[in-house]
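A single protein chain has been omitted from the complex, and every remaining protein chain is retained in its original position.
So, chain A:
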Amino acid sequence: MMKFRFRRQSTDPQREKIKQELFAFKKTVEHGFPHQPSALAFDPKLQLMAIGTKSGAIKIYGAPGVEFTGLHKDATAVTQILFLPGRGCLLSVLDDNTIHRWELVAESTREVGGVKKEGVVSLREVDSYSLPGRPGIESSSATRATVLLLLKSCDLLCVGTEGGGVYVLELPRLSLKENQTLLQDHVTQSLPDDYRCGKSLGPVESLQEHPQQAGKILIGYSRGLVVLWDLSSRHADQLFLGKQQLESLVWERSGNLFVSSHNDGGYSVWAVTNGNIYNHQPVSSTIPYGPFPCKAITKILWRTTQLSSPVILYSGGMPRASYGDRHCLTIQQDKEHVTLDFTSRVIDFFTVHNMDNDKEFDDPSALVVLLEEELVVIDLLTPGWPSLPTPYLAPLHSSAITCSCHVTNVSTKLWERLINAGKAQQSRRHTHRKWPICGGKSLAPPPRQQELLLTGHEDGTVRFWDASGVALTPLYKLSTANVFHTDCDPIDDPHDPCDDPDMQQQEEEEEWPPFRKVGCFDPYSDDPRLGIQKISLCKYSNKLVVAGTAGQVIVLGLNDERSDHLVDVSVMDLLQDREGFTWKGHDRLEPRLKPAPFLPGFQPLVLLQCLPPASVTAVALHAEWNLVAFGTSHGFGLFDYHRRNAVLARCTLHPNDSLAMEGPLSRVKSLKKSLRQSFRRIRKSRVSGKKRAVITTTSKVQEANAALAEQEEVAPVQRRIEPRSADDSLSGVVRCFCFADTFLRDGTHHGPTLWAGTNSGSVYAYALEVPGVDSGRTCERGGASESSMCVEAVLGKEIQLMHRAPVVSICVLDGRGKPLPDPYEASQDLSIAPDMTNAHSVLIASEEQLKVFSLPKVSAKTKFKLTAHEGCRVRKVALVLFSSAVQEDYSEHTLVCLTNMGDMHLFNMPGLRPQVRFDCIRKEDISGIASCVFTKNGQGFYLISPSEYERFSLSAKVLIKPQCSVQLLRHLGHMFTW
């Protein structure tokens, strides 16, 4: 049957053309923070920043909206990135000892509709080279690159190796200049005997070019020796006989001084004075956090300023015993001393400073720190060195993302109120100075409409993001933790402690080191029960419903003023006196008993507590009727938050279902899993913590073992073939709701209805009696009698899908087969009024089938048996309005369906005829598939890592992707100056 449909579809050329105008699949942009960053670079001329990741991705960022992404063929960690300043060209060094050359390539300028458009620039890999000496082979680790230095002239690349040699490669071919190679023996010869003492100098740890004299480089060896080497004369100008194990080197701008940082947590300043070849002692040597043993200072920067003493910035150096586990970066200038305390490891950092040769001082304006989980920028011009809010690279995962929700076409009014609420939240120490990385120009058209992405987090917060454009920027953060009384609850302080780290800082003023918590990545959840599971926002009435892990459903309203009030609590028993069930899971969260202060923004009105306090699995809000529906694995409820009245509670629990009462925390399986994961995490962090982990045979064995263990985890290779039965576990889980004004009783009277679908293929349809709502229109709530009346719900129909697959989505279609408009849209003429004259129908999408039933008599009209035909199961479903990219006013309602195979199937409505299919997410990426959300205009988001959303578009018309140009200093287009 379906085969015929497919065939008929595809043979119609007219239809094919329309389909091409409507649908096109493209992954457009990655939002958020790159997962596992491993390298950082900055091009001061083009003002572009590049980040490399462990998975081999390269991301370039400039001004907000300017983004380029490249991916190496092999998913190997990027260890170092080097910009060829101003040329739009960069070199990446991978962990496998290969160097790759990337270029920003501009398309030629083109004319579109008479307007000359600037060429869009894209990042492309141009060439790659393999350095001698492959990893993994013990003997060749001597030639393994440790550090690279690109000379300012951009024609030579110096490579320092594990074996202590320095090789010089010629650009652009990267051909080895044999005669330039400096081996360790060569240096050792010129050393005094007492220093030499027969030991190797160790790997090359640092290579730095002399800031004033081209062709002179500073070579630092691990053992502590620093050599000022003249490349042209192949002669050591000076030798600095350091005795402490070396970590990094930095020149002072004048070239008269350089600073070395060491393994013992100290740094030394050396004077480069002509005269004697040997320097035995540095000018000064300091261990800032001594005298007790300290950890290494891994990197140090020395920046001169015109008005004051130099700014010293260094990472690490913490007292080993007391603060050895902290991730710190210190900024010091004169007496001023701040120890930035981060929540994740420092990967690398740089300063934005004056690079012009004719300027005498560095005068750094900003410090950019790349951490493992976020990017932190410190304003160095403003006293107190406040942090700058980042316009992109927002750490989405500052607490783990548990759910998300997208709102299209947000009104300017609500948008402004959200921005103001967000501003009120920002701490005093945030500065509003211009973003220092401002290269490139975004050519993307301004967003047509404001779009909100709401993410729910494990710590009970909901974050509001501006998803209108390429850069996902934070707008406002809502915390629900203060509705409850938690262990770590500072009763008197309305702020979340992590909200305002500076408050703590004041208290700790006397502490040494002078820590200041910076950044917002906070992986530790106070209470896992606070986790947000479901979000629903009504953009017309500014009502928000947030539901969480411990069965809490919070109804919130937007308020521009701070308010101190007590939140109403209503408890809903969803078991409805079912006997023989005992909840073995977590307790409910204790509501706060005293009135709590709530900041401007969304403030809680009512707290509904489901009992048993199982995680909320579905939520729906109908703000026009003041109703909120919510479901757990035990049943569902309906609540009138206007009158604070529980309308309905219904138990969906199957008598044989024991698993539903276990609760998520007590499940043996998940505990085992979490243990395993935590072990893996430990193992992973150990590996990543080690600097330049050389892949040895032992680690290979470990890897193989790990791979074997992974294989074992793969479920048994046998699958039982048995139809789903009613007593499958967790069959009572409520999966979805639908509010609709439709015909449930008969074909002539329509009215409010509520639909609920469960895991076992049951659908319950209730007819609602909402006072003041008649024939689908809200009347003025005038009479006192009306306000005293209550909402009633009467079960109208129960539908049992015989295949018993979980119901994923329910949607009522009007007489024209179009989805009913959202609340308020019909009554306030915000959309085309629904067709109430012809018969309505209801779309019920289960994991196996899509089915449209006629209303009020529920009889099947059309169906599509996806699983029976394709062997895939429906995971997410959305009704999307696709607009034609060519015809101005043409659009179609389409059912978008994401399956467990990670592909998107598009069906027309209400005929359910397949239109197109796109591969979207890898089928192994279960979290990606589970996190997918669709917008109403044919875009979507899914998590590609804990910290990144991939944005994609299914629409040929609506496409938000980076389009940027960069003014390159090299000559036109592809011509290379070298």
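The rule we apply is simple: contacts are C-beta pairs under 8 Å (C-beta built on N, C-alpha and C of every residue); 3 or more make two chains touch, one makes a residue touch a chain; residues count from 1.
Here is the rule we use: contacts and distances are computed from a predicted model.
According to UniProt, the chain absent from the figure is "Par-6 family cell polarity regulator gamma b", selected among "Ribosome biogenesis protein NOP53", "TSEN54 tRNA splicing endonuclease subunit", "Auxin-responsive protein" or "Par-6 family cell polarity regulator gamma b".
For the options A:724, A:875, A:905 or A:951, the residue in contact with the chain missing from this view is A:724.
For the chain missing from the display, the contacting residue among A:532, A:734 or A:872 is A:872, taking the whole complex into account. Of A:744, A:773 or A:845, it is A:744 that touches the chain left out of the display.
When the missing chain is restored to the complex, the residue among A:161, A:387, A:482 or A:762 that touches it is A:762. By the touch rule set out above, chain A reaches the unshown chain at residues 1, 576, 645-649, 654-655, 717-727, 744-745, 749, 762, 767, 769, 788-803, 805, 848-849, 851, 857-860, 865, 867-873, 900-901.
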